[in-house]
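A single protein chain has been omitted from the complex, and every remaining protein chain is retained in its original position.
For chain A:
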């Protein structure tokens, strides 16, 4: 039986997702350096009081591990992209490779949700490049997990996997819609001034 998620599909998602994530992380790093050189610098993504990188990038949460968070993305997203390219080129990767990637994606997706909560409920501002990373991370994690479950790299109940695979793109979609709703509710007063 042909897999629902073809090598082509998963290859493209990892390639494009990895590249976009890497680009966003790279831009965030460059902005961070500019901000360090000149504290009065206004990052290119500080658009209004809600959409503002500057206020997010200067918080303690922006360097949880003692160094700027985007450095993790600069190092890790290219690995995702390279995996995607390898799959597109027809490489057959061993199970341990897929499981390592899964572990990395799990860390990434948990981390961006922690940042989401901090951004929404502690800092009270959204940083556009960070949100690009959130979206990409959710897409990569959803598809990587479905792929690993389908190919048997990850143990998972057949019925559930089959059900989710049949409607695979709704998984990240519903996930993102929930996050969008939370943003909509939290900044309700602000959005209503835009109508």
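Definition applied: a contact is a pair of C-beta atoms (placed from the backbone, for glycine too) under 8 Å apart; a residue touches a chain by one contact, two chains touch by 3 or more; residues count from 1.
Simple rule for what comes next: contacts and distances are computed from a predicted model.
Q: From the names "Protein-disulfide isomerase", "Sarcosine oxidase subunit delta", "Leucine/isoleucine/valine transporter permease subunit" or "Cell division ATP-binding protein FtsE", which one matches the UniProt record for the unseen chain?
A: Options "Protein-disulfide isomerase", "Sarcosine oxidase subunit delta", "Leucine/isoleucine/valine transporter permease subunit" or "Cell division ATP-binding protein FtsE" considered; the missing chain's recorded name is "Protein-disulfide isomerase".
Q: Looking at A:6, A:42, A:59 or A:170, which residue reaches the missing chain?
A: A:170
Q: Considering the entire assembly, which residues of chain A contact the chain that has been omitted?
A: 124, 166-170, 173-174, 177, 189-190, 192-193, 195
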